[in-house]
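What follows is a single structure, written as structure tokens, with notes after it.
Missing here is one protein chain; the remaining ones are kept as they sit in the complex.
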Amino acid sequence: MSAQAKQENYLNAKHTVASWLFSLDHKRIALLYLLTILLFFVLGGIAAMLFRVELLTPGPAVMESETYNRLFTMHGITMIFFFLIPSIPAVLGNFLLPIMLGAKDLAFPRLNLASWYVFTFGGLLGLGAIIFGGVDTGWTFYTPYSSTYANSQVILAALGIFIAGFASIMTGLNFIVTIHKMRAPGLTWFRLPLFVWSHYATSIIIILGTPVVAITILLVAIERIFEVGIFDPALGGDPVLFQHLFWFYSHPAVYIMILPGMGVISEIIACFSRKRIFGYPVVALSSLAIAILGFFVWGHHMFVSSQSMYAGMIFSILSFLVAIPSAIKVFNWVATMYGGSVKLDTPMLYALGFLGLFIIGGLTGLFLATMAVNVHVHDTYFVVAHFHYVMVGGMVMAFFGGLHFWWPKITGKLFPELLGRITVVIIFIGFNLTFFPQFIVGYLGMPRRYHIYPEEFQFLHVLSTAGASVLAIGYMLMAVYLLYSLVLGPKASRNPWKAAGLEWTTPSPPPTHNFSEPPVVKFEAYAYDEEEVYQDDAEPGDKGHG
Amino acid sequence: MKMPLAFLPEQASTLARDVDMLYLFLIGVSMFFTILIGGLIIYFVIRYRRRSDADRPAPLHGNKLLEVVWTTIPLVLVMIMFFWGAAVFYKQFRPPADAMEILVTGKQWMWKMQHPSGRSEINDLHVPLGRPVKLTMTSEDVIHSFYIPAFRAKMDVVPGRYTSLWFEPTKEGSFHLFCAEYCGAEHSLMKGWVHVLPEDEYEEWARGEDPDLAELTPVEAGERLFTELGCLACHNPASGTMGPDMTGLYMSNVELDDGRTVVADEEYIRQSILEPMAKVTKGYQPIMPTYRGQLDETQLMQIIAYIRSLGTE
Partner (left out) sequence: MADGQAHTPNLAHHFDSMDQQRESSSLGMWLFLAQEVMFFGGLFVAYGVYRFKYQEAFAVASNHLSVAWGAFNTVVLICSSLTMALAVRAAQLGDKKRIIRYLVATILLASLFLGVKGIEYTEKYHDQLVPGPTFQYEPDFDQYAVPVTAETAHPNFAGHVHLFYSFYFVMTGMHALHMVIGIGLMIWLIVKAQRDRFSREYYAPVEMTGLYWHFVDIVWIFLFPLVYLVWRH
């Protein structure tokens, strides 16, 4: 081992528990977040497996309706509010954003730590809701069911989500200020990695959207506690108003979830094609276009809610428009590979998997924006399949792709490449087997959130459950080899993928203050035609990938 | 376990074909792009695979023309989807004037229907073949959604509001009826069947087995309620300014005492029964008592049906 191997980094700087729990280092906070959200991912996954088993038969098999309803609600709430929304921003974004900007930390390190505590507290309330009997409203909390009729822990869950919302506001605020004020010398806006651009757009949505759902969900809790009647038709309240307020946030929230994933994909595709992202400024600005347009399409969740037909038409046309920037991104990613030097390492396989699944997820989004088709498939498995293609096929693939891509940087260890590649294939197959049949069963008319269903849908449900098992095996395999690499994995060099980007110019894992010398940026992002930007300094004993 | 034989549900209404055509168009476009992009990805991965670490990429960073092309083509395609979708939606949303009306009330966890003949049923809906049917729906508790996949028809059923849904069956048989909006513990049991019968069989069914024992039609039931509740005492032309006459009221313009003018639609009549002082007709005393709590949603719809039967302007 060379002298550099003993070099102090953010992981070995201090070893006490307090040095982690009270750390102001964005990298350590990112790891705290990682552990927390993975816990929720596992919880949500277990809930999903349980109700997938239940759905093997058309009648009740292993549980009552009330249990089934609590399970799908638990799956939705944990996965969306406690896994997907914080996943890439609070983990990868938190870890990488300051490094990519050449900064020592985020602008407000204490706020960053506070955000993790707030998030964890919200998460504990959510867990409390599950432990003390569960919630049975669905993650959408539609009134007046949630506010008046549901007989479960709605208040706890609502408060948990309300509080976790502030964690995401803190993160978003921190990102925007850091991007504006703390870029290294020479790092102009159009030299920023697209990962940063997408987090910038995400943060704008978080700042403007999250407070609205916070107050909405708080009103549901207040309504349950004090019976104020704001959403109760018996007292003159309007239950549909809740849907407007809820989707005003929760549709943009979809972009909170997918935009950071798109940022990850841009980084990976550029690296493994050794090319600057084709049409860089267009891709960068398309993130902002999505962020802005995304605020004006919420009504497409409400075409059959008794909203006016003409309002529906306006929401429909705007929904089609928001599809365009996403399509542009896909075309540009594919064009990036053209004339490149493509290598299919694990992260690139995740990125290609993302592309394949996101294309299907995006195109089926057009089906839902088409009003006449929406009337038929609204609230069916078609919708379930669509958003799992975008959220799991898109976001989760991007998250794990990014985790693999930056794993050497975060942990200083290399994972077994072959197992990594095999796992991507397993996940890809398992995912499609789980969710593709749901498009079909959805168009055939199977409503979502059904515990008991007509027999003719059973075959497709069995396929889906089979696929879910394969998917679960894939995730477990990943957990095994990543944990293995933590202990026994070979030490990673500074730049094992030979990637461009400031994060690859600092040791793996990075020192506490990220850089020994404040970096100065001389090149565009992804300057793969400048050989010096992607050199590795592998030492004896270190190993590069491939 | 049965294998599904088709990827489309049965087409049993006039609009089912329209929706399916649009669906197939969308599938066509989607397959084209999936195959195009997927094919390009596979081709690029093979054609431009990294042969050695020294491989240098071609410096190609963008192309304005390409950006314009792949912005414009999807834009044109989605606008076709929008206009086509909106056109079919317009038809889905507007029932024909001659549609037969059936009243539907949703409550946890059952559907109540009442036919113009007076016969009512729970979780089953009999309708005549080849005749447009309009459902007027409301809920007694939470939000439900009335969904008949074979008709490609769905509409939320909202407490405190009337929503409507229409279809014209084109095929005899029994089709699934689902509640599509999650409504609590037994949501998945809030389902039933829609039975499409030939017109004459429907008429026979609607009369019931013994015509003498048949229930009252909604109009008759409404008329009886109107009498029993004493509405006629004020609402007749002889009463002066006690209460407005109901003849020709439906869909007429009503001038209110605060100067506003409203159309006397179902919502207005319902509100006037439950909240009489909300919109008082100009020239009449605000003296009507409320009937909130005395009438359930079905009875309200019956009274409205009766008032409607007194003609429109």
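In this document, chain identifiers A and B correspond to the written order of the chains, with residue numbering beginning at 1 in each.
Criterion: a contact is a pair of C-beta atoms (placed from the backbone, for glycine too) under 8 Å apart; a residue touches a chain by one contact, two chains touch by 3 or more.
In this text the structure is predicted, and so the values were computed from the model without any measurement.
Novice: Considering the complete complex, identify which of A:L156, A:L173, A:I256 or A:A525 is in touch with the unshown chain.
Specialist: Reading the full complex, the residue touching the unseen chain is A:L173.
Novice: Just one of A:L55, A:L71, A:I230 or A:A525 touches the chain that is missing; which is it?
Specialist: If we include the chain that is not displayed, A:I230 is the one touching it.
Novice: Looking at B:L274, B:L295 or B:L310, which residue reaches the missing chain?
Specialist: Of the listed residues, the one touching the omitted chain is B:L274.
Novice: In the whole complex, not just what's shown, which of A:A167, A:A201, A:A214 or A:L259 touches the removed chain?
Specialist: Candidates A:A167, A:A201, A:A214 or A:L259; residue touching the omitted chain: A:A214.
Novice: List every residue of chain A that touches the chain not included in the displayed model.
Specialist: Counting only chain A, the missing chain is touched by 98, 103-109, 111, 169, 173-174, 176-178, 180-182, 207-212, 214-216, 219, 222, 226-230, 234-238, 241, 245, 248, 513, 518.
Going forward, only the chains that are shown with their structure count from here on.
Novice: CA centre of chain A versus CA centre of chain B: separation in Å?
Specialist: From the centre of chain A to the centre of chain B is 36 Å.
Novice: Per the contact definition, I'd like the list of chain B residues that touch chain A in the complex.
Specialist: Of all residues in chain B, those touching chain A are 1-4, 6-9, 18-19, 22-23, 26, 29-30, 33-34, 37-38, 40-41, 44-45, 48-50, 53, 55-63, 66-67, 70-71, 74-75, 78-79, 81-82, 84-90, 92-93, 108, 141-143, 145, 147, 149-150, 152-156, 158-161, 163, 176, 178-189.
Novice: Show which residues of chain A lie in contact with chain B when the two form their complex.
Specialist: Touch list, chain A to chain B: 65-66, 69, 136-138, 142, 144-145, 148-150, 233-234, 238-240, 273-276, 278-282, 303-306, 309, 312-313, 316-317, 320-321, 323-324, 327-328, 330-332, 334-335, 337-344, 352, 355-356, 359-360, 363-364, 366-367, 369-376, 378-380, 440-441, 443-445, 447-460, 462, 498, 528-529.
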